[in-house]
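Input: a single structure, listed below in structure tokens.
All protein chains of the complex are present and in place, except for one that has been dropped.
Letters are used for the chains, namely A and B, taken in the order the chains are written, and counting of residues starts over at 1 for each.
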Amino acid sequence: MSSPLLEVKNLTISYKIKSKIVDVVKDVNFKLNKGDRLAIVGESGSGKTTLALAILGLLPKNAVVKSGEILFNGINLLKLTSNQWRDIRWRKIAMIFQASMNGLDPVMKIGDQLIELYIYHNKYSSKEDVKEKIVEIIKKVNLSPTVLNLYPHELSGGMKQRIIIASSLLLNPDLLIADEPTTALDVITQSEILSLIKRISEERNITLMFITHDISLASLLCKKVLIMYGGTNMEEGELREVISNPLHPYTKHLISSLLEIENGTLTQSKKDLSTYISFSGCPFNLRCPYSDDICKISYPKPIMVNDNSRIVRCFLYKR
Amino acid sequence: MEIPKDNRYLKIPIYLLKSVKGGLGFTVILTFSILPFLRSFIVKYNPQTVGVGLPNQPPSYAHLLGTTSLGQDVFSQFISGGLIPIIVGILTGIFTSFLVIIIALPMGYYSDKLSGKFIALLTDIFLVIPTLPLIIILGVYLGPSVFNQVFVLTLISWPFPTRIVSSQVMSLKERGFILSAKACGASDMKIMFEEILPNVTTLIISNTILVIIFAILFQTAISFLGLGDPTQIDWGNMLYYAEQSGAIANGEWWWVIPPGIGIMLLAFSFSLLFLRIEEIMRDY
Partner (left out) sequence: MSLNDLLVIKHISKIFRNRRGSTEIRALDDVTFSIKEGEKIAIIGESGSGKTTLAKILVGLVQPDEGEIIYQGRVIIDKNKKIDDKARKDFGIVFQDPYESLNPTKTVFDSISLPLRVRGIKNKELLKELVYNALMDVGLSPPEEFMRRYPHQLSGGQRQRVALARAIIYKPKVLIADEPTTMIDASLKSEIIKLLLNIKQKFNMTLITITHEFNIARIVADKLVVMYKGRIVEEGATSEILKSPKHPYTQALISSIPSLNSKLQLSFNSYNAITNSYDEKEINTGCKFYFRCPYKLEKCLNKDPPLFSTEKSKVRCFLYE
């Protein structure tokens, strides 16, 4: 088995917020092989966006990487200089963010922006080549080449997001990171965009990392899932399996509340459970129905279970 | 999460004074406010008494900052001269902030209605009136007195912060909690003064300090032009008389530099307070 395309090892990142230091990502581990489509599912406060920013070298100034490595094809991304990043960003690793649509330059035509983007990363290409590539990619995202002559404000949200997807694929990256790419879009466009991303990543064998808070969306697109809570990876495995047989108490809680809504079988609720992420012991221990003394004090380590097909970070499980 | 026992906004003065900037600024201002009252314990000469020494004398043991052309003790004048700028500055700040509150709130809240637009127009008119000519004309017309100075300075100070605060009000009025208050049936007045005002308080405070700084500088300018109160001593006055008797041409630096430094120190101290308040707003 060849080495993984992306490997995150024991990553811990903290933020300095108003004279307090908070661990936002703690001891995160996972591997991404070439051709994988991995969903990283987490709610607010799970650390998933910080993780994405770290992989792209876009952490804000008040972020400190306390420990760990992010290896992309063996290179530690955390140690790259900005010049080295220029070679990697967009060419090897591309991204689609939530607010990407708003990042389009409002005073430039779409076509010109794409040309500028391409040439920035590929100085020596001829204009004809570039135009050809751009038209090709625009068609790939189901848009008519006429949009190249339009300005961003003339396009709908769905169309803008397709442009963003096109721009991310322009240089044929190996890895595509999409962080909530459809949040601002209506449900119908959302499902179209997701099928589009799935189709293109299959066709071009692009490794996909899809970050979302909605695990049902993830199931449209990805085969594997990593569940994050309180800054760390709690469970990992095949998506269908994790949904039908969740192992971690948080995953169980998540799946059961979503199924409650889907099946319309609401059970009697308890009062507002503390949604606080615990800073000592397991982050989930304050909400966990199975928590024990050890959960309050020690930080669980990830363990492989079920013939190594699943990874869980919980004291309930032994190797 | 910590739950405070008291209103967290009451903590602001503590944060303000406990810092280097805030503490320093406040100390200097306090010093120049109190010193005039302690003058008799520091210097035996009354600042206005003529002939306590030979005229135009440079600093000596008897007169630490020398004498004026009328033989008055400069050091005594320097100690007493800060009170009026401070009083005028602070009073201007207070009156201006009242005006800002009662004008900016409706101006922002009714910005899409005729009434709001009318207030905005008035504000803009006052904004473009040239300040120095207005000061001079009113100064001459109303006569010299501290209250007139406060009046004139308030008149030129209110438009600028009013615009700033009203644009903040304009953006606040669209926010969810204001819509919810409206949906609860709260009247416009209640919303402006109870829901919106607390959210612009820090903006008003920091703008008021800026107003105070400018008021101090302008007050000195008014006095310097001879439009101040001749019965009182303030640094602006000192500079007026110094200029009138050609002190600068004669190189009588002891008469000119102390009031200049005094004004600078005062303005600087308020600036420190301003910076500290900005810091507090940002970090807490």
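We take it that a contact is a pair of C-beta atoms (placed from the backbone, for glycine too) under 8 Å apart; a residue touches a chain by one contact, two chains touch by 3 or more.
Here the structure is a predicted model, which means the values were calculated and not measured.
Within the full complex, the residue among A:126, A:144 or A:308 touching the omitted chain is A:144.
Screening A:78, A:220, A:303 or A:316 for touch with the missing chain picks out A:220.
Touching the chain that is not shown, out of A:71, A:117, A:135 or A:255: A:255 (per the contact rule at the top).
Contact with the undisplayed chain is limited, among A:98, A:122 or A:189, to A:189.
Even with one chain removed from view, subunit B keeps its contact list with that chain: residues 1-3, 5, 8-9, 175-187, 190, 195, 198-199, 201.
Of the residues in subunit A, those that touch the hidden partner chain are 43-44, 142-144, 147, 156, 158-159, 162, 186-192, 213-217, 219-220, 240, 243, 250, 253-255, 257-264, 266, 268-269, 271-273, 275-276.
The working rule: only the chains that are shown with their structure count from here on.
Here the CA centre of subunit A is 53 Å from the CA centre of subunit B.
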